[in-house]
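Just below is one structure, and these are the notes that go with it.
Missing here is one protein chain; the remaining ones are kept as they sit in the complex.
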Amino acid sequence: MEILNEMTIDFLSKSQNEAFARVVVAAFASQLNPTLDELADIKTAVSEAVTNCIIHGYENNLGTIRIKAILRENEIEIWVQDWGKGIEDIEKARQPLWTSKPELDRSGMGFTIMENFMDRVEVESTLGKGTIVKMYKTIKNKK
Amino acid sequence: MEILNEMTIDFLSKSQNEAFARVVVAAFASQLNPTLDELADIKTAVSEAVTNCIIHGYENNLGTIRIKAILRENEIEIWVQDWGKGIEDIEKARQPLWTSKPELDRSGMGFTIMENFMDRVEVESTLGKGTIVKMYKTIKNKK
Amino acid sequence: MGVTFKVYNDILIVNLKGELDHHMVRIVNEKLDEYLMRQTFKKILFNFKHVNFMDSSGVGMLIGRYKSFQKIGGKVGAVNLGKQVRRIFEISGLFNIIPCYNDEIEASEKM
(Lines give C-alpha, C1' and ligand atoms only; values in the text may rest on other atoms or scores of the structure.)
Protein backbone atom coordinates (compact mmCIF):
# COMPACT_ATOMS: atom_id res chain seq x y z
CA MET A 1 0.00 0.00 0.00
CA GLU A 2 1.15 3.49 -0.78
CA ILE A 3 3.00 5.44 1.89
CA LEU A 4 1.09 8.56 2.88
CA ASN A 5 3.56 9.92 5.41
CA GLU A 6 6.66 8.86 7.27
CA MET A 7 8.86 9.97 10.14
CA THR A 8 11.91 8.75 12.07
CA ILE A 9 12.91 10.01 15.49
CA ASP A 10 16.03 9.28 17.50
CA PHE A 11 16.20 10.09 21.19
CA LEU A 12 18.20 9.14 24.27
CA SER A 13 17.21 6.10 26.32
CA LYS A 14 16.21 8.19 29.33
CA SER A 15 12.99 7.30 31.14
CA GLN A 16 11.72 10.89 30.91
CA ASN A 17 11.52 10.34 27.14
CA GLU A 18 8.92 7.61 27.47
CA ALA A 19 6.10 10.14 27.68
CA PHE A 20 7.69 12.16 24.89
CA ALA A 21 7.80 9.09 22.61
CA ARG A 22 4.13 8.40 23.28
CA VAL A 23 3.09 11.94 22.35
CA VAL A 24 5.21 11.93 19.19
CA VAL A 25 3.74 8.72 17.85
CA ALA A 26 0.21 9.68 18.91
CA ALA A 27 0.49 13.08 17.27
CA PHE A 28 1.72 11.47 14.06
CA ALA A 29 -0.95 8.76 14.16
CA SER A 30 -3.64 11.39 14.62
CA GLN A 31 -3.28 12.17 10.91
CA LEU A 32 -5.08 8.88 10.18
CA ASN A 33 -8.03 10.08 12.21
CA PRO A 34 -8.12 7.33 14.86
CA THR A 35 -10.57 7.23 17.74
CA LEU A 36 -9.27 8.14 21.18
CA ASP A 37 -9.27 4.45 22.07
CA GLU A 38 -7.14 3.55 19.07
CA LEU A 39 -4.75 6.32 20.02
CA ALA A 40 -4.57 5.01 23.59
CA ASP A 41 -3.79 1.54 22.22
CA ILE A 42 -0.95 2.84 20.10
CA LYS A 43 0.49 4.89 22.96
CA THR A 44 0.42 1.88 25.27
CA ALA A 45 2.14 -0.39 22.77
CA VAL A 46 4.83 2.20 22.05
CA SER A 47 5.34 2.69 25.79
CA GLU A 48 5.98 -1.01 26.25
CA ALA A 49 8.49 -1.19 23.41
CA VAL A 50 10.36 1.95 24.45
CA THR A 51 10.54 0.87 28.08
CA ASN A 52 12.00 -2.44 26.92
CA CYS A 53 14.74 -0.63 25.02
CA ILE A 54 15.63 1.33 28.14
CA ILE A 55 15.62 -1.41 30.74
CA HIS A 56 16.55 -4.47 28.65
CA GLY A 57 18.21 -3.17 25.50
CA TYR A 58 20.46 -0.71 27.28
CA GLU A 59 19.96 -1.96 30.85
CA ASN A 60 19.57 1.62 32.01
CA ASN A 61 22.76 2.84 30.37
CA LEU A 62 22.68 5.61 27.80
CA GLY A 63 21.92 4.71 24.21
CA THR A 64 19.83 5.79 21.24
CA ILE A 65 16.30 4.64 20.63
CA ARG A 66 14.84 5.03 17.17
CA ILE A 67 11.15 5.09 16.37
CA LYS A 68 10.03 5.00 12.77
CA ALA A 69 6.38 5.41 11.82
CA ILE A 70 4.80 4.93 8.42
CA LEU A 71 1.25 5.96 7.63
CA ARG A 72 -0.60 4.16 4.87
CA GLU A 73 -4.21 4.67 3.97
CA ASN A 74 -5.68 2.39 6.61
CA GLU A 75 -2.68 1.43 8.62
CA ILE A 76 0.12 2.65 10.84
CA GLU A 77 3.41 0.78 10.97
CA ILE A 78 5.72 1.51 13.92
CA TRP A 79 9.29 0.33 14.40
CA VAL A 80 10.98 0.69 17.78
CA GLN A 81 14.69 -0.01 17.59
CA ASP A 82 17.70 -0.08 19.90
CA TRP A 83 21.34 -1.01 19.40
CA GLY A 84 21.65 -2.71 22.74
CA LYS A 85 21.92 -6.14 24.24
CA GLY A 86 19.57 -8.02 21.94
CA ILE A 87 17.27 -10.90 22.80
CA GLU A 88 18.66 -14.40 23.18
CA ASP A 89 15.48 -16.40 22.62
CA ILE A 90 12.77 -14.32 21.00
CA GLU A 91 10.09 -17.00 21.23
CA LYS A 92 10.65 -17.43 24.94
CA ALA A 93 10.83 -13.68 25.52
CA ARG A 94 7.45 -13.23 23.90
CA GLN A 95 5.76 -15.68 26.23
CA PRO A 96 3.28 -14.02 28.56
CA LEU A 97 4.73 -13.49 32.01
CA TRP A 98 8.26 -14.35 30.93
CA THR A 99 10.77 -11.79 32.11
CA SER A 100 14.54 -11.80 32.41
CA LYS A 101 14.28 -9.23 35.20
CA PRO A 102 11.83 -10.35 37.90
CA GLU A 103 13.93 -8.50 40.48
CA LEU A 104 13.02 -5.18 38.85
CA ASP A 105 9.30 -5.67 39.44
CA ARG A 106 8.77 -6.55 35.76
CA SER A 107 5.77 -8.76 35.15
CA GLY A 108 6.70 -10.01 31.67
CA MET A 109 3.58 -8.50 30.14
CA GLY A 110 5.09 -6.11 27.60
CA PHE A 111 4.90 -8.25 24.49
CA THR A 112 1.44 -9.52 25.46
CA ILE A 113 0.23 -5.96 25.74
CA MET A 114 1.81 -4.98 22.42
CA GLU A 115 0.17 -7.98 20.73
CA ASN A 116 -3.21 -7.20 22.22
CA PHE A 117 -3.23 -3.50 21.50
CA MET A 118 -1.76 -3.63 17.99
CA ASP A 119 -2.83 -5.99 15.20
CA ARG A 120 0.52 -7.58 14.46
CA VAL A 121 3.94 -7.60 16.14
CA GLU A 122 7.24 -8.80 14.65
CA VAL A 123 10.50 -8.95 16.57
CA GLU A 124 13.98 -9.05 15.04
CA SER A 125 17.00 -9.23 17.27
CA THR A 126 20.69 -10.13 17.24
CA LEU A 127 22.59 -10.68 20.48
CA GLY A 128 25.00 -7.84 21.11
CA LYS A 129 23.69 -5.89 18.11
CA GLY A 130 20.21 -4.76 19.02
CA THR A 131 16.48 -5.26 18.62
CA ILE A 132 13.75 -4.01 16.29
CA VAL A 133 10.10 -4.40 17.23
CA LYS A 134 7.71 -3.79 14.32
CA MET A 135 4.07 -3.18 15.09
CA TYR A 136 1.10 -2.70 12.79
CA LYS A 137 -2.38 -1.41 13.43
CA THR A 138 -5.28 -0.96 11.04
CA ILE A 139 -7.01 2.36 11.42
CA LYS A 140 -10.09 2.37 9.25
CA ASN A 141 -11.33 5.62 7.83
CA LYS A 142 -14.56 6.47 9.56
CA LYS A 143 -17.25 8.68 8.17
CA MET B 1 26.96 23.61 29.13
CA GLU B 2 26.14 19.98 29.69
CA ILE B 3 23.59 18.33 27.42
CA LEU B 4 20.59 17.12 29.42
CA ASN B 5 18.64 15.55 26.58
CA GLU B 6 18.67 15.39 22.81
CA MET B 7 16.51 14.26 19.94
CA THR B 8 16.53 14.29 16.14
CA ILE B 9 13.47 13.82 13.97
CA ASP B 10 13.21 13.44 10.21
CA PHE B 11 9.90 13.86 8.43
CA LEU B 12 8.55 14.55 4.95
CA SER B 13 8.18 18.13 3.74
CA LYS B 14 4.40 17.94 3.64
CA SER B 15 2.42 20.87 5.02
CA GLN B 16 0.35 18.56 7.23
CA ASN B 17 3.55 17.94 9.17
CA GLU B 18 3.86 21.54 10.31
CA ALA B 19 1.48 21.03 13.23
CA PHE B 20 3.21 17.74 13.99
CA ALA B 21 6.62 19.41 14.11
CA ARG B 22 5.33 22.11 16.49
CA VAL B 23 3.93 19.56 18.89
CA VAL B 24 7.08 17.42 18.81
CA VAL B 25 9.34 20.33 19.70
CA ALA B 26 6.87 21.65 22.29
CA ALA B 27 6.58 18.26 23.96
CA PHE B 28 10.36 17.99 24.12
CA ALA B 29 10.84 21.56 25.34
CA SER B 30 8.27 20.93 28.09
CA GLN B 31 10.94 18.98 29.94
CA LEU B 32 12.61 22.30 30.77
CA ASN B 33 9.41 23.48 32.42
CA PRO B 34 8.85 26.59 30.30
CA THR B 35 5.90 28.90 30.74
CA LEU B 36 3.06 28.45 28.30
CA ASP B 37 4.12 31.65 26.52
CA GLU B 38 7.70 30.46 26.10
CA LEU B 39 6.29 27.28 24.60
CA ALA B 40 4.09 29.28 22.23
CA ASP B 41 7.14 31.33 21.17
CA ILE B 42 9.12 28.20 20.42
CA LYS B 43 6.27 26.64 18.46
CA THR B 44 5.84 29.76 16.36
CA ALA B 45 9.55 30.01 15.57
CA VAL B 46 9.74 26.33 14.62
CA SER B 47 6.67 26.76 12.44
CA GLU B 48 8.35 29.57 10.49
CA ALA B 49 11.50 27.55 9.91
CA VAL B 50 9.64 24.41 8.86
CA THR B 51 7.39 26.34 6.49
CA ASN B 52 10.48 27.84 4.90
CA CYS B 53 11.91 24.36 4.26
CA ILE B 54 8.70 23.32 2.57
CA ILE B 55 8.04 26.32 0.35
CA HIS B 56 11.55 27.63 -0.26
CA GLY B 57 13.90 24.74 0.43
CA TYR B 58 11.91 22.17 -1.51
CA GLU B 59 9.56 24.56 -3.32
CA ASN B 60 6.68 22.25 -2.49
CA ASN B 61 8.35 19.12 -3.81
CA LEU B 62 8.95 16.15 -1.54
CA GLY B 63 12.03 16.16 0.63
CA THR B 64 13.19 15.44 4.16
CA ILE B 65 13.16 17.98 6.96
CA ARG B 66 15.27 17.35 10.02
CA ILE B 67 14.71 18.94 13.40
CA LYS B 68 17.30 18.46 16.10
CA ALA B 69 16.71 19.71 19.63
CA ILE B 70 19.18 19.85 22.49
CA LEU B 71 18.19 20.60 26.06
CA ARG B 72 20.73 22.14 28.39
CA GLU B 73 20.08 23.28 31.89
CA ASN B 74 18.70 26.70 31.01
CA GLU B 75 18.50 26.55 27.27
CA ILE B 76 16.99 24.84 24.28
CA GLU B 77 18.85 24.67 20.99
CA ILE B 78 16.85 23.83 17.87
CA TRP B 79 18.16 23.08 14.40
CA VAL B 80 15.83 22.98 11.41
CA GLN B 81 17.49 21.57 8.33
CA ASP B 82 16.63 20.79 4.72
CA TRP B 83 18.64 19.48 1.78
CA GLY B 84 16.95 21.74 -0.73
CA LYS B 85 17.61 24.80 -2.80
CA GLY B 86 19.68 26.77 -0.33
CA ILE B 87 19.77 30.55 0.16
CA GLU B 88 21.72 32.75 -2.25
CA ASP B 89 22.19 35.78 -0.04
CA ILE B 90 21.55 35.03 3.61
CA GLU B 91 21.92 38.61 4.79
CA LYS B 92 19.37 39.83 2.30
CA ALA B 93 17.04 36.93 3.03
CA ARG B 94 17.04 37.79 6.72
CA GLN B 95 15.91 41.35 6.09
CA PRO B 96 12.44 42.05 7.41
CA LEU B 97 9.85 41.92 4.64
CA TRP B 98 12.27 40.49 2.10
CA THR B 99 10.82 37.52 0.28
CA SER B 100 11.78 35.69 -2.90
CA LYS B 101 8.15 34.66 -3.35
CA PRO B 102 5.85 37.69 -3.20
CA GLU B 103 3.56 35.92 -5.69
CA LEU B 104 2.82 33.31 -3.02
CA ASP B 105 1.50 35.95 -0.63
CA ARG B 106 4.57 35.62 1.58
CA SER B 107 5.29 38.72 3.63
CA GLY B 108 8.97 38.03 4.29
CA MET B 109 8.52 38.05 8.07
CA GLY B 110 9.69 34.55 8.94
CA PHE B 111 13.24 35.30 10.00
CA THR B 112 12.15 38.41 11.89
CA ILE B 113 9.65 36.31 13.82
CA MET B 114 12.27 33.68 14.58
CA GLU B 115 14.68 36.36 15.79
CA ASN B 116 12.10 38.00 17.99
CA PHE B 117 10.61 34.85 19.48
CA MET B 118 13.89 33.07 20.13
CA ASP B 119 16.99 34.61 21.68
CA ARG B 120 19.46 33.93 18.87
CA VAL B 121 19.22 32.70 15.29
CA GLU B 122 22.04 31.50 13.03
CA VAL B 123 21.62 30.53 9.40
CA GLU B 124 23.95 28.33 7.36
CA SER B 125 23.23 27.62 3.75
CA THR B 126 24.85 26.42 0.53
CA LEU B 127 23.15 26.89 -2.82
CA GLY B 128 21.94 23.58 -4.16
CA LYS B 129 22.91 21.77 -0.98
CA GLY B 130 20.51 22.94 1.71
CA THR B 131 19.94 25.14 4.73
CA ILE B 132 20.28 24.82 8.50
CA VAL B 133 18.60 27.31 10.81
CA LYS B 134 19.85 27.14 14.39
CA MET B 135 17.79 28.79 17.12
CA TYR B 136 18.45 29.19 20.80
CA LYS B 137 16.19 30.16 23.67
CA THR B 138 17.00 30.57 27.33
CA ILE B 139 14.47 28.89 29.57
CA LYS B 140 15.25 29.75 33.14
CA ASN B 141 14.48 27.19 35.79
CA LYS B 142 11.61 28.47 37.85
CA LYS B 143 10.95 27.20 41.29
CA MET C 1 2.67 14.95 37.71
CA GLY C 2 3.41 13.05 40.83
CA VAL C 3 2.04 11.58 43.96
CA THR C 4 0.48 12.90 47.15
CA PHE C 5 -0.56 11.06 50.25
CA LYS C 6 -3.61 11.17 52.46
CA VAL C 7 -4.59 9.11 55.45
CA TYR C 8 -8.15 7.88 55.78
CA ASN C 9 -8.76 5.95 58.99
CA ASP C 10 -6.03 3.32 58.88
CA ILE C 11 -5.56 3.40 55.12
CA LEU C 12 -2.78 5.19 53.30
CA ILE C 13 -4.25 6.70 50.17
CA VAL C 14 -1.78 7.24 47.37
CA ASN C 15 -3.10 9.89 44.99
CA LEU C 16 -1.46 9.36 41.63
CA LYS C 17 -1.38 12.02 38.99
CA GLY C 18 -0.05 11.65 35.48
CA GLU C 19 0.80 8.71 33.28
CA LEU C 20 1.89 5.67 35.24
CA ASP C 21 4.83 4.55 33.11
CA HIS C 22 8.32 3.35 33.99
CA HIS C 23 9.46 6.92 34.63
CA MET C 24 6.63 7.80 36.97
CA VAL C 25 6.70 4.44 38.74
CA ARG C 26 10.26 5.13 39.81
CA ILE C 27 9.19 8.43 41.31
CA VAL C 28 6.14 6.94 43.01
CA ASN C 29 8.13 4.09 44.51
CA GLU C 30 10.76 6.45 45.83
CA LYS C 31 8.22 8.76 47.47
CA LEU C 32 6.12 5.91 48.76
CA ASP C 33 9.12 4.13 50.31
CA GLU C 34 10.12 7.39 51.95
CA TYR C 35 6.64 7.84 53.37
CA LEU C 36 6.38 4.27 54.62
CA MET C 37 9.73 4.57 56.37
CA ARG C 38 8.32 7.31 58.57
CA GLN C 39 5.05 5.56 59.28
CA THR C 40 3.94 2.01 58.58
CA PHE C 41 0.58 1.15 57.11
CA LYS C 42 -1.04 -2.19 56.59
CA LYS C 43 -3.58 -0.91 54.14
CA ILE C 44 -2.77 1.03 51.02
CA LEU C 45 -5.18 2.35 48.44
CA PHE C 46 -4.02 3.65 45.06
CA ASN C 47 -6.22 6.43 43.68
CA PHE C 48 -6.23 6.45 39.89
CA LYS C 49 -8.56 9.43 39.50
CA HIS C 50 -5.95 11.56 37.76
CA VAL C 51 -4.27 8.75 35.89
CA ASN C 52 -5.35 8.34 32.31
CA PHE C 53 -2.58 5.99 31.24
CA MET C 54 -0.80 2.95 32.64
CA ASP C 55 1.52 0.34 31.15
CA SER C 56 3.32 -2.82 32.33
CA SER C 57 5.53 -0.75 34.60
CA GLY C 58 2.45 0.22 36.58
CA VAL C 59 1.44 -3.42 36.68
CA GLY C 60 4.85 -4.34 38.07
CA MET C 61 4.58 -1.62 40.69
CA LEU C 62 1.22 -2.87 41.92
CA ILE C 63 2.36 -6.47 41.99
CA GLY C 64 5.46 -5.44 43.90
CA ARG C 65 3.43 -3.63 46.54
CA TYR C 66 0.94 -6.47 46.71
CA LYS C 67 3.78 -8.90 47.49
CA SER C 68 5.43 -6.71 50.11
CA PHE C 69 2.16 -5.87 51.81
CA GLN C 70 1.11 -9.47 51.79
CA LYS C 71 4.25 -10.35 53.74
CA ILE C 72 3.16 -8.13 56.62
CA GLY C 73 -0.43 -9.30 56.42
CA GLY C 74 -1.53 -6.12 54.72
CA LYS C 75 -3.81 -5.24 51.81
CA VAL C 76 -3.57 -3.29 48.56
CA GLY C 77 -6.56 -1.76 46.81
CA ALA C 78 -7.35 0.65 44.00
CA VAL C 79 -10.04 3.23 43.26
CA ASN C 80 -11.22 5.35 40.36
CA LEU C 81 -9.87 3.35 37.47
CA GLY C 82 -10.23 5.02 34.09
CA LYS C 83 -10.92 3.23 30.86
CA GLN C 84 -7.41 2.54 29.67
CA VAL C 85 -6.20 1.61 33.17
CA ARG C 86 -9.07 -0.81 33.51
CA ARG C 87 -8.02 -2.53 30.29
CA ILE C 88 -4.48 -2.99 31.54
CA PHE C 89 -5.80 -4.42 34.79
CA GLU C 90 -7.92 -6.90 32.86
CA ILE C 91 -5.25 -7.98 30.44
CA SER C 92 -2.66 -8.49 33.15
CA GLY C 93 -4.98 -10.22 35.57
CA LEU C 94 -4.47 -7.53 38.19
CA PHE C 95 -8.13 -7.69 39.17
CA ASN C 96 -7.39 -11.13 40.59
CA ILE C 97 -5.11 -9.73 43.25
CA ILE C 98 -5.94 -6.05 43.57
CA PRO C 99 -9.55 -5.33 44.51
CA CYS C 100 -11.06 -2.15 43.12
CA TYR C 101 -13.52 -0.09 45.06
CA ASN C 102 -15.86 2.73 44.16
CA ASP C 103 -14.47 5.13 46.70
CA GLU C 104 -12.49 5.50 49.92
CA ILE C 105 -15.53 4.80 52.06
CA GLU C 106 -16.20 1.45 50.44
CA ALA C 107 -12.50 0.65 50.57
CA SER C 108 -12.42 1.43 54.25
CA GLU C 109 -15.35 -0.87 54.93
CA LYS C 110 -14.08 -3.76 52.89
CA MET C 111 -10.33 -3.64 53.36
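Should a chain be cited, it is by its letter among A, B and C, assigned in written order, with residues numbered from 1 in that chain.
The definition used in the following text is that a contact is a pair of C-beta atoms (placed from the backbone, for glycine too) under 8 Å apart; a residue touches a chain by one contact, two chains touch by 3 or more.
Keep in mind that, in the parts below, contacts and distances are computed from a predicted model.
K.L.:
Name the absent chain as its UniProt record does, using one of the following: "tRNA N6-adenosine threonylcarbamoyltransferase", "Sarcosine oxidase subunit delta", "phosphoenolpyruvate--glycerone phosphotransferase" or "RNA polymerase sigma factor".
P.N.:
"RNA polymerase sigma factor"
K.L.:
Which residue among A:Q31, A:T64 or A:S107 touches the omitted chain?
P.N.:
A:Q31
K.L.:
Using the definition of touch stated at the top, determine which of B:A19, B:I90 or B:I132 touches the missing chain.
P.N.:
Of the candidates B:A19, B:I90 or B:I132, B:A19 is in touch with the missing chain.
K.L.:
For the chain not shown, which residue from A:I9, A:V23 or A:A93 touches it across the whole complex?
P.N.:
Looking across A:I9, A:V23 or A:A93, the contact with the absent chain belongs to A:V23.
K.L.:
Given the full complex, what residues of subunit A touch the hidden partner chain?
P.N.:
On the side of subunit A, residues 19, 23, 26-27, 30-31, 33-37, 39, 142 touch the unshown chain.
K.L.:
Touching the hidden chain in the full complex, which residues of subunit B are there? Just list them.
P.N.:
Missing-chain contacts on subunit B: residues 19-20, 22-23, 26-27, 35-37, 40, 43-44, 95-97, 107, 109, 112-113, 116-117, 143.
Going forward, only the chains that are shown with their structure count from here on.
K.L.:
Can you work out the whole-Å distance between the CA centroids of subunit A and subunit C?
P.N.:
26
K.L.:
Residues touching two or more other chains, restricted to subunit A: which are they?
P.N.:
16
K.L.:
Which bits of subunit A are touching subunit C when the two form their complex?
P.N.:
15-16, 18-19, 22, 37, 40, 43-44, 47-48, 51, 54-55, 104-107, 109-110, 112-113, 116
K.L.:
Within the complex, which stretch of subunit A touches subunit B?
P.N.:
Within the complex, subunit A touches subunit B at residues 5-12, 14, 16-17, 20, 23-24, 27-28, 31.
K.L.:
With touch defined as at the start, can you tell me which subunit C residues reach subunit A in the complex?
P.N.:
Those residues of subunit C that touch subunit A are 19, 21-23, 26, 53, 55-57, 59-61, 63-64, 83-84, 88, 91-92.
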